[in-house]
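Of the protein chains in this complex, all but one are displayed in their positions.
So, subunit A:
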(Lines give C-alpha, C1' and ligand atoms only; values in the text may rest on other atoms or scores of the structure.)
Protein backbone atom coordinates (compact mmCIF):
# COMPACT_ATOMS: atom_id res chain seq x y z
CA UNK A 1 0.00 0.00 0.00
CA UNK A 2 2.75 2.36 0.93
CA UNK A 3 4.36 1.79 -2.45
CA UNK A 4 1.29 3.06 -4.25
CA UNK A 5 1.89 6.80 -3.98
CA UNK A 6 5.45 6.36 -4.96
CA UNK A 7 4.47 4.46 -8.04
CA UNK A 8 1.86 7.01 -8.94
CA UNK A 9 4.34 9.77 -8.54
CA UNK A 10 6.67 7.92 -10.72
CA UNK A 11 4.04 7.49 -13.45
CA UNK A 12 3.06 11.12 -13.32
CA UNK A 13 6.67 12.19 -13.52
CA UNK A 14 7.07 10.10 -16.53
CA UNK A 15 3.99 11.60 -18.17
CA UNK A 16 4.98 15.13 -17.33
CA UNK A 17 8.46 14.71 -18.45
CA UNK A 18 8.83 16.45 -21.78
CA UNK A 19 8.90 14.22 -24.74
CA UNK A 20 11.92 15.89 -25.97
CA UNK A 21 13.78 12.65 -26.07
CA UNK A 22 13.29 10.35 -28.71
CA UNK A 23 10.98 7.57 -29.23
CA UNK A 24 13.70 5.39 -28.26
CA UNK A 25 14.32 7.05 -25.44
CA UNK A 26 10.74 7.13 -24.81
CA UNK A 27 10.55 3.46 -25.55
CA UNK A 28 13.38 2.85 -23.31
CA UNK A 29 11.95 5.05 -20.91
CA UNK A 30 8.59 3.35 -21.21
CA UNK A 31 10.27 0.02 -20.88
CA UNK A 32 12.10 1.18 -17.98
CA UNK A 33 8.92 2.56 -16.59
CA UNK A 34 7.15 -0.64 -17.26
CA UNK A 35 9.84 -2.53 -15.56
CA UNK A 36 9.71 -0.10 -12.82
CA UNK A 37 5.98 -0.42 -12.85
CA UNK A 38 6.18 -4.13 -12.85
CA UNK A 39 8.72 -3.85 -10.16
CA UNK A 40 6.53 -1.53 -8.37
CA UNK A 41 3.53 -3.80 -8.81
CA UNK A 42 5.59 -6.70 -7.58
CA UNK A 43 6.73 -4.74 -4.74
CA UNK A 44 3.20 -3.64 -4.15
CA UNK A 45 2.02 -7.20 -4.31
CA UNK A 46 4.81 -8.23 -2.06
CA UNK A 47 3.94 -5.47 0.26
CA UNK A 48 0.32 -6.35 0.01
CA UNK A 49 1.16 -9.92 0.80
CA UNK A 50 3.26 -8.83 3.73
CA UNK A 51 0.50 -6.56 4.83
CA UNK A 52 -2.07 -9.23 4.59
CA UNK A 53 0.18 -11.63 6.51
CA UNK A 54 0.81 -9.05 9.10
CA UNK A 55 -2.80 -8.15 9.10
CA UNK A 56 -3.62 -11.73 9.71
CA UNK A 57 -1.01 -11.98 12.40
CA UNK A 58 -2.23 -8.86 14.09
CA UNK A 59 -5.81 -9.89 14.00
CA UNK A 60 -4.81 -13.22 15.35
CA UNK A 61 -2.84 -11.50 18.01
CA UNK A 62 -5.75 -9.20 18.69
CA UNK A 63 -8.05 -12.09 18.98
CA UNK A 64 -5.74 -13.75 21.46
CA UNK A 65 -5.40 -10.57 23.39
CA UNK A 66 -9.13 -10.00 23.31
CA UNK A 67 -9.56 -13.48 24.55
CA UNK A 68 -7.13 -12.87 27.34
CA UNK A 69 -8.88 -9.64 28.27
CA UNK A 70 -12.15 -11.42 28.33
CA UNK A 71 -10.87 -14.15 30.49
CA UNK A 72 -9.25 -11.61 32.81
CA UNK A 73 -12.49 -9.65 32.99
CA UNK A 74 -14.29 -12.79 33.79
CA UNK A 75 -11.86 -13.63 36.50
CA UNK A 76 -12.09 -10.11 37.86
CA UNK A 77 -15.83 -10.33 38.02
CA UNK A 78 -15.57 -13.63 39.68
CA UNK A 79 -13.14 -12.34 42.25
CA UNK A 80 -15.27 -9.27 42.87
CA UNK A 81 -18.29 -11.36 43.66
CA UNK A 82 -16.16 -13.48 45.88
CA UNK A 83 -14.87 -10.38 47.63
CA UNK A 84 -18.33 -9.10 48.18
CA UNK A 85 -19.50 -12.38 49.58
CA UNK A 86 -16.51 -12.35 51.81
CA UNK A 87 -17.33 -8.82 52.94
CA UNK A 88 -20.82 -9.87 53.76
CA UNK A 89 -19.51 -12.86 55.55
CA UNK A 90 -17.14 -10.65 57.52
CA UNK A 91 -19.95 -8.34 58.48
CA UNK A 92 -22.05 -11.22 59.65
CA UNK A 93 -19.15 -12.65 61.59
CA UNK A 94 -18.43 -9.28 63.14
CA UNK A 95 -21.99 -9.03 64.32
CA UNK A 96 -21.76 -12.47 65.73
CA UNK A 97 -18.54 -11.60 67.46
CA UNK A 98 -20.07 -8.50 69.05
CA UNK A 99 -22.95 -10.59 70.25
CA UNK A 100 -20.63 -13.19 71.70
CA UNK A 101 -18.49 -10.49 73.34
CA UNK A 102 -21.60 -9.18 75.05
CA UNK A 103 -22.35 -12.62 76.33
CA UNK A 104 -18.81 -13.08 77.56
CA UNK A 105 -18.96 -9.75 79.32
CA UNK A 106 -22.17 -10.77 81.08
CA UNK A 107 -20.59 -14.04 82.11
CA UNK A 108 -17.48 -12.25 83.27
CA UNK A 109 -19.55 -9.79 85.28
CA UNK A 110 -21.56 -12.59 86.82
CA UNK A 111 -18.44 -14.46 87.80
CA UNK A 112 -16.85 -11.37 89.26
CA UNK A 113 -19.97 -10.53 91.23
CA UNK A 114 -20.24 -14.03 92.54
CA UNK A 115 -16.54 -14.01 93.39
CA UNK A 116 -17.02 -10.78 95.30
CA UNK A 117 -20.00 -12.25 97.09
CA UNK A 118 -17.97 -15.33 97.85
CA UNK A 119 -15.19 -13.16 99.24
CA UNK A 120 -17.62 -11.30 101.48
CA UNK A 121 -19.21 -14.53 102.56
CA UNK A 122 -15.92 -16.27 103.24
CA UNK A 123 -14.76 -13.31 105.32
CA UNK A 124 -17.70 -14.00 107.55
CA UNK A 125 -17.34 -17.73 107.44
CA UNK A 126 -15.86 -19.81 110.19
CA UNK A 127 -14.39 -22.29 107.74
CA UNK A 128 -12.04 -19.86 105.96
CA UNK A 129 -9.15 -20.26 108.42
CA UNK A 130 -9.13 -23.95 107.56
CA UNK A 131 -8.84 -23.23 103.82
CA UNK A 132 -6.06 -20.67 103.35
CA UNK A 133 -6.02 -21.22 99.54
CA UNK A 134 -9.32 -19.46 99.26
CA UNK A 135 -7.92 -15.95 99.19
CA UNK A 136 -5.47 -16.93 96.41
CA UNK A 137 -8.21 -18.36 94.24
CA UNK A 138 -10.43 -15.38 94.85
CA UNK A 139 -7.62 -12.93 94.06
CA UNK A 140 -7.03 -14.77 90.76
CA UNK A 141 -10.68 -14.62 89.82
CA UNK A 142 -11.00 -11.01 90.85
CA UNK A 143 -7.94 -9.81 88.89
CA UNK A 144 -9.11 -6.83 86.81
CA UNK A 145 -9.04 -6.80 82.97
CA UNK A 146 -8.61 -10.55 82.70
CA UNK A 147 -11.25 -13.07 82.07
CA UNK A 148 -10.94 -15.71 84.79
CA UNK A 149 -11.37 -18.50 82.29
CA UNK A 150 -12.84 -21.88 82.83
CA UNK A 151 -10.23 -22.81 85.42
CA UNK A 152 -11.09 -19.81 87.52
CA UNK A 153 -14.79 -20.60 87.34
CA UNK A 154 -14.12 -24.18 88.27
CA UNK A 155 -12.00 -23.11 91.26
CA UNK A 156 -14.68 -20.74 92.43
CA UNK A 157 -17.23 -23.48 92.18
CA UNK A 158 -15.02 -25.85 94.11
CA UNK A 159 -14.69 -23.22 96.89
CA UNK A 160 -18.45 -23.14 97.20
CA UNK A 161 -18.63 -26.91 97.18
CA UNK A 162 -15.97 -27.07 99.88
CA UNK A 163 -17.94 -24.62 101.95
CA UNK A 164 -21.07 -26.68 101.47
CA UNK A 165 -19.20 -29.75 102.59
CA UNK A 166 -17.76 -27.94 105.58
CA UNK A 167 -21.15 -26.66 106.62
CA UNK A 168 -22.28 -30.20 107.14
CA UNK A 169 -19.44 -31.45 109.27
CA UNK A 170 -18.13 -31.04 112.78
CA UNK A 171 -14.42 -30.51 112.87
CA UNK A 172 -12.22 -30.76 115.91
CA UNK A 173 -8.62 -29.70 115.69
CA UNK A 174 -5.83 -27.93 117.44
CA UNK A 175 -5.13 -24.48 116.16
CA UNK A 176 -4.37 -20.90 116.93
CA UNK A 177 -6.67 -17.96 117.29
CA UNK A 178 -6.70 -14.42 118.65
CA UNK A 179 -7.66 -14.45 122.28
CA UNK A 180 -9.94 -12.13 124.17
CA UNK A 181 -6.96 -9.99 125.14
CA UNK A 182 -5.73 -9.72 121.55
CA UNK A 183 -2.84 -12.15 121.97
CA UNK A 184 -2.30 -15.22 119.84
CA UNK A 185 -3.43 -18.36 121.64
CA UNK A 186 -3.34 -22.02 120.80
CA UNK A 187 -5.89 -24.49 121.96
CA UNK A 188 -8.48 -27.06 121.03
CA UNK A 189 -10.89 -25.74 118.45
CA UNK A 190 -14.24 -27.09 117.52
CA UNK A 191 -16.39 -26.02 114.61
CA UNK A 192 -20.00 -27.03 114.14
CA UNK A 193 -20.94 -26.52 110.52
CA UNK A 194 -20.80 -22.86 109.68
CA UNK A 195 -22.74 -21.93 112.77
CA UNK A 196 -20.44 -21.95 115.71
CA UNK A 197 -16.82 -22.32 116.59
CA UNK A 198 -15.55 -22.62 120.11
CA UNK A 199 -12.20 -23.02 121.78
CA UNK A 200 -10.80 -24.52 124.93
CA UNK A 201 -7.42 -23.51 126.27
CA UNK A 202 -5.04 -25.62 128.31
CA UNK A 203 -6.20 -23.95 131.51
CA UNK A 204 -9.81 -24.86 130.76
CA UNK A 205 -10.93 -21.42 129.60
CA UNK A 206 -13.85 -21.78 127.22
CA UNK A 207 -15.25 -19.38 124.72
CA UNK A 208 -16.77 -18.89 121.32
CA UNK A 209 -14.94 -17.80 118.19
CA UNK A 210 -15.71 -15.43 115.35
CA UNK A 211 -13.81 -14.82 112.13
CA UNK A 212 -11.78 -11.62 112.05
CA UNK A 213 -12.77 -8.89 109.61
CA UNK A 214 -10.46 -10.18 106.87
CA UNK A 215 -11.65 -13.70 107.57
CA UNK A 216 -8.28 -15.41 107.69
CA UNK A 217 -8.10 -15.95 111.43
CA UNK A 218 -10.45 -16.79 114.27
CA UNK A 219 -10.97 -14.43 117.12
CA UNK A 220 -12.44 -15.03 120.57
CA UNK A 221 -15.83 -13.47 121.22
CA UNK A 222 -15.91 -10.98 124.08
CA UNK A 223 -17.85 -12.21 127.07
CA UNK A 224 -17.90 -15.46 129.01
CA UNK A 225 -20.28 -18.28 128.30
CA UNK A 226 -22.43 -18.87 131.35
CA UNK A 227 -21.94 -21.64 133.88
CA UNK A 228 -24.42 -24.04 132.32
CA UNK A 229 -23.07 -23.42 128.84
CA UNK A 230 -19.51 -24.03 130.02
CA UNK A 231 -20.54 -27.34 131.52
CA UNK A 232 -22.09 -28.45 128.24
CA UNK A 233 -19.12 -27.30 126.20
CA UNK A 234 -16.63 -28.98 128.50
CA UNK A 235 -18.49 -32.26 128.24
CA UNK A 236 -18.53 -31.98 124.49
CA UNK A 237 -14.82 -31.25 124.29
CA UNK A 238 -14.18 -34.31 126.38
CA UNK A 239 -16.46 -36.32 124.13
CA UNK A 240 -18.86 -37.07 126.93
CA UNK A 241 -21.92 -35.30 125.64
CA UNK A 242 -23.58 -34.96 122.27
CA UNK A 243 -25.06 -31.53 122.87
CA UNK A 244 -23.30 -28.32 122.07
CA UNK A 245 -24.66 -24.78 122.26
CA UNK A 246 -24.93 -23.35 118.75
CA UNK A 247 -25.53 -19.78 117.74
CA UNK A 248 -28.01 -20.12 114.90
CA UNK A 249 -28.31 -16.35 114.54
CA UNK A 250 -24.92 -16.19 112.82
CA UNK A 251 -23.17 -14.15 115.45
CA UNK A 252 -26.01 -11.95 116.66
CA UNK A 253 -26.22 -13.92 119.88
CA UNK A 254 -22.52 -13.43 120.50
CA UNK A 255 -22.86 -9.71 120.25
CA UNK A 256 -25.50 -9.94 122.88
CA UNK A 257 -23.31 -12.18 125.00
CA UNK A 258 -20.67 -9.50 125.03
CA UNK A 259 -23.23 -6.80 125.51
CA UNK A 260 -24.88 -8.47 128.46
CA UNK A 261 -21.66 -8.29 130.36
CA UNK A 262 -21.17 -4.59 130.09
CA UNK A 263 -19.82 -2.80 133.08
CA UNK A 264 -21.59 -1.65 136.20
CA UNK A 265 -20.49 1.89 135.59
CA UNK A 266 -22.01 1.96 132.14
CA UNK A 267 -25.21 0.57 133.58
CA UNK A 268 -25.35 3.23 136.28
CA UNK A 269 -24.63 6.00 133.84
CA UNK A 270 -27.53 4.88 131.69
CA UNK A 271 -29.78 5.51 134.68
CA UNK A 272 -29.32 9.27 134.74
CA UNK A 273 -29.14 11.54 137.75
CA UNK A 274 -31.70 9.78 139.92
CA UNK A 275 -29.41 6.80 140.35
CA UNK A 276 -27.38 8.65 142.94
CA UNK A 277 -30.11 9.31 145.52
CA UNK A 278 -31.12 5.66 145.25
CA UNK A 279 -27.54 4.56 145.83
CA UNK A 280 -27.36 6.97 148.75
CA UNK A 281 -30.50 5.40 150.19
CA UNK A 282 -28.93 2.00 149.78
CA UNK A 283 -25.68 3.04 151.48
CA UNK A 284 -27.51 4.65 154.39
CA UNK A 285 -29.66 1.53 154.74
CA UNK A 286 -26.60 -0.72 154.74
CA UNK A 287 -24.99 1.47 157.40
CA UNK A 288 -28.09 1.28 159.57
CA UNK A 289 -28.38 -2.46 159.12
CA UNK A 290 -24.74 -3.02 160.10
CA UNK A 291 -25.09 -0.77 163.12
CA UNK A 292 -28.30 -2.50 164.21
CA UNK A 293 -26.95 -6.00 163.76
CA UNK A 294 -23.89 -5.07 165.79
CA UNK A 295 -25.94 -3.56 168.60
CA UNK A 296 -28.47 -6.38 168.71
CA UNK A 297 -25.78 -9.03 168.60
CA UNK A 298 -24.26 -7.54 171.72
CA UNK A 299 -27.62 -7.44 173.48
CA UNK A 300 -28.51 -11.03 172.83
CA UNK A 301 -27.13 -12.90 175.78
CA UNK A 302 -28.10 -15.98 177.59
CA UNK A 303 -30.88 -14.24 179.45
CA UNK A 304 -32.45 -17.46 180.69
CA UNK A 305 -29.40 -18.35 182.76
CA UNK A 306 -29.07 -14.83 184.10
CA UNK A 307 -32.70 -14.89 185.02
CA UNK A 308 -32.28 -18.13 186.91
CA UNK A 309 -29.46 -16.63 188.91
CA UNK A 310 -31.51 -13.56 189.67
CA UNK A 311 -34.58 -15.53 190.67
CA UNK A 312 -32.53 -17.74 192.95
CA UNK A 313 -31.03 -14.70 194.60
CA UNK A 314 -34.45 -13.10 194.94
CA UNK A 315 -35.83 -16.30 196.44
CA UNK A 316 -33.05 -16.26 199.01
CA UNK A 317 -33.58 -12.58 199.62
CA UNK A 318 -30.03 -11.64 198.65
CA UNK A 319 -30.99 -8.19 197.41
CA UNK A 320 -27.58 -6.64 197.47
CA UNK A 321 -25.97 -9.51 195.60
CA UNK A 322 -28.76 -9.36 193.06
CA UNK A 323 -28.21 -5.65 192.53
CA UNK A 324 -24.49 -6.20 192.04
CA UNK A 325 -25.15 -9.01 189.63
CA UNK A 326 -27.46 -6.78 187.60
CA UNK A 327 -24.84 -4.03 187.53
CA UNK A 328 -22.20 -6.49 186.40
CA UNK A 329 -24.39 -7.71 183.56
CA UNK A 330 -25.58 -4.26 182.62
CA UNK A 331 -24.82 -4.83 178.94
CA UNK A 332 -28.04 -6.84 178.81
CA UNK A 333 -31.14 -4.64 178.81
CA UNK A 334 -33.09 -7.25 180.78
CA UNK A 335 -30.62 -6.96 183.61
CA UNK A 336 -30.72 -3.19 183.40
CA UNK A 337 -34.49 -3.19 183.76
CA UNK A 338 -34.34 -5.60 186.66
CA UNK A 339 -31.68 -3.51 188.30
CA UNK A 340 -33.90 -0.49 187.82
CA UNK A 341 -36.93 -2.31 189.24
CA UNK A 342 -34.93 -3.60 192.16
CA UNK A 343 -34.61 -0.09 193.52
CA UNK A 344 -38.37 0.04 194.09
CA UNK A 345 -38.41 -3.16 196.07
CA UNK A 346 -40.81 -3.30 198.98
CA UNK A 347 -43.24 -0.82 197.43
CA UNK A 348 -46.74 -1.64 196.33
CA UNK A 349 -47.39 -3.64 193.20
CA UNK A 350 -48.44 -0.63 191.14
CA UNK A 351 -45.19 1.12 191.84
CA UNK A 352 -43.14 -1.93 191.01
CA UNK A 353 -45.04 -2.45 187.79
CA UNK A 354 -44.68 1.18 186.89
CA UNK A 355 -40.98 1.05 187.62
CA UNK A 356 -40.67 -1.96 185.38
CA UNK A 357 -42.65 -0.28 182.58
CA UNK A 358 -40.46 2.79 182.94
CA UNK A 359 -37.33 0.68 182.58
CA UNK A 360 -38.79 -1.01 179.53
CA UNK A 361 -39.72 2.32 177.94
CA UNK A 362 -36.19 3.52 178.52
CA UNK A 363 -34.79 0.52 176.73
CA UNK A 364 -37.17 0.50 173.79
CA UNK A 365 -35.77 3.50 171.89
CA UNK A 366 -32.28 2.01 172.01
CA UNK A 367 -33.55 -1.23 170.54
CA UNK A 368 -35.88 0.25 167.96
CA UNK A 369 -33.60 3.09 166.96
CA UNK A 370 -33.33 3.56 163.16
CA UNK A 371 -35.78 0.75 162.45
CA UNK A 372 -38.54 3.16 161.34
CA UNK A 373 -35.92 4.98 159.26
CA UNK A 374 -35.02 1.69 157.63
CA UNK A 375 -38.68 1.11 156.89
CA UNK A 376 -38.97 4.55 155.33
CA UNK A 377 -35.84 3.93 153.26
CA UNK A 378 -37.28 0.65 152.00
CA UNK A 379 -40.40 2.53 150.96
CA UNK A 380 -38.51 5.46 149.46
CA UNK A 381 -36.20 3.45 147.21
CA UNK A 382 -38.90 2.12 144.83
CA UNK A 383 -40.54 5.55 144.86
CA UNK A 384 -37.28 7.12 143.72
CA UNK A 385 -37.09 4.42 141.09
CA UNK A 386 -40.60 5.35 139.97
CA UNK A 387 -39.58 8.99 139.85
CA UNK A 388 -36.70 7.97 137.62
CA UNK A 389 -39.11 6.05 135.42
CA UNK A 390 -41.30 9.10 135.00
CA UNK A 391 -38.30 11.36 134.34
CA UNK A 392 -36.98 8.94 131.76
CA UNK A 393 -40.38 8.70 130.11
CA UNK A 394 -40.62 12.49 129.97
CA UNK A 395 -37.22 12.56 128.26
CA UNK A 396 -38.39 9.93 125.83
CA UNK A 397 -41.50 11.86 124.95
CA UNK A 398 -39.53 15.05 124.55
CA UNK A 399 -37.31 13.24 122.08
CA UNK A 400 -40.40 11.95 120.31
CA UNK A 401 -41.73 15.51 120.08
CA UNK A 402 -38.44 16.62 118.55
CA UNK A 403 -37.59 13.78 116.21
CA UNK A 404 -40.72 11.65 115.95
CA UNK A 405 -40.80 7.92 116.43
CA UNK A 406 -38.81 7.14 113.32
CA UNK A 407 -35.63 6.01 115.01
CA UNK A 408 -36.14 3.74 118.00
CA UNK A 409 -32.49 4.21 118.89
CA UNK A 410 -33.10 7.85 119.78
CA UNK A 411 -35.75 6.89 122.31
CA UNK A 412 -33.79 4.15 123.99
CA UNK A 413 -31.76 6.60 126.09
CA UNK A 414 -34.79 7.87 127.98
CA UNK A 415 -36.28 4.41 128.21
CA UNK A 416 -33.11 2.90 129.61
CA UNK A 417 -32.97 5.72 132.15
CA UNK A 418 -36.52 4.93 133.15
CA UNK A 419 -35.86 1.22 133.48
CA UNK A 420 -32.46 1.39 135.17
CA UNK A 421 -33.75 3.63 137.96
CA UNK A 422 -36.73 1.34 138.51
CA UNK A 423 -34.43 -1.65 138.56
CA UNK A 424 -32.03 -0.04 140.99
CA UNK A 425 -34.86 1.17 143.21
CA UNK A 426 -36.27 -2.33 143.44
CA UNK A 427 -32.85 -3.91 143.86
CA UNK A 428 -32.20 -1.60 146.80
CA UNK A 429 -35.66 -1.92 148.33
CA UNK A 430 -35.97 -5.72 148.35
CA UNK A 431 -32.94 -6.48 150.57
CA UNK A 432 -33.77 -3.55 152.85
CA UNK A 433 -37.27 -4.93 153.34
CA UNK A 434 -35.99 -8.39 154.20
CA UNK A 435 -33.28 -7.08 156.52
CA UNK A 436 -35.75 -4.76 158.21
CA UNK A 437 -38.04 -7.68 158.84
CA UNK A 438 -35.21 -9.71 160.33
CA UNK A 439 -34.14 -6.86 162.60
CA UNK A 440 -37.70 -6.20 163.64
CA UNK A 441 -38.21 -9.82 164.55
CA UNK A 442 -35.05 -9.81 166.56
CA UNK A 443 -36.11 -6.66 168.40
CA UNK A 444 -39.54 -8.15 168.99
CA UNK A 445 -37.95 -11.22 170.43
CA UNK A 446 -35.73 -9.21 172.74
CA UNK A 447 -38.65 -7.07 173.87
CA UNK A 448 -40.78 -10.14 174.44
CA UNK A 449 -37.95 -11.69 176.39
CA UNK A 450 -37.55 -8.54 178.42
CA UNK A 451 -41.24 -8.33 179.20
CA UNK A 452 -41.37 -11.95 180.17
CA UNK A 453 -38.32 -11.79 182.37
CA UNK A 454 -39.40 -8.47 183.88
CA UNK A 455 -42.84 -9.78 184.74
CA UNK A 456 -41.30 -12.93 186.14
CA UNK A 457 -39.02 -10.86 188.26
CA UNK A 458 -41.78 -8.53 189.43
CA UNK A 459 -43.87 -11.54 190.36
CA UNK A 460 -41.00 -13.08 192.24
CA UNK A 461 -40.46 -9.81 194.00
CA UNK A 462 -44.10 -9.51 194.92
CA UNK A 463 -44.32 -13.09 196.03
CA UNK A 464 -41.42 -12.43 198.24
CA UNK A 465 -43.22 -9.36 199.54
CA UNK A 466 -46.39 -11.36 199.96
CA UNK A 467 -44.58 -14.07 201.83
CA UNK A 468 -43.07 -11.40 203.97
CA UNK A 469 -46.52 -10.02 204.55
CA UNK A 470 -47.79 -13.46 205.49
CA UNK A 471 -44.88 -13.97 207.77
CA UNK A 472 -45.72 -10.64 209.29
CA UNK A 473 -49.28 -11.81 209.63
CA UNK A 474 -48.07 -14.97 211.26
CA UNK A 475 -45.84 -13.00 213.51
CA UNK A 476 -48.72 -10.70 214.30
CA UNK A 477 -50.98 -13.63 214.93
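Simple rule for what comes next: a contact is a pair of C-beta atoms (placed from the backbone, for glycine too) under 8 Å apart; a residue touches a chain by one contact, two chains touch by 3 or more; residues count from 1.
One rule holds for everything that comes next: contacts and distances are computed from a predicted model.
Engineer: Of the options "Pyruvate ferredoxin oxidoreductase", "MotA/TolQ/ExbB proton channel domain-containing protein", "Ferrous iron transport protein B" or "Urea carboxylase-associated family protein", which is the UniProt protein name for the chain that has been left out of view?
Structural biologist: "MotA/TolQ/ExbB proton channel domain-containing protein"
Engineer: Which residue, A:108, A:133 or A:452, contacts the hidden chain when the whole complex is considered?
Structural biologist: Checking each option in A:108, A:133 or A:452, the one touching the absent chain turns out to be A:452.
Engineer: Residues of subunit A in contact with the chain that isn't shown?
Structural biologist: For subunit A, the residues touching the absent chain are 228, 249, 252-253, 255-256, 259-260, 349, 382, 408-409, 412, 415-416, 419-420, 422-423, 426-427, 429-430, 433-434, 437, 441, 444-445, 448-449, 451-452, 455-456, 458-459, 462-463, 466.
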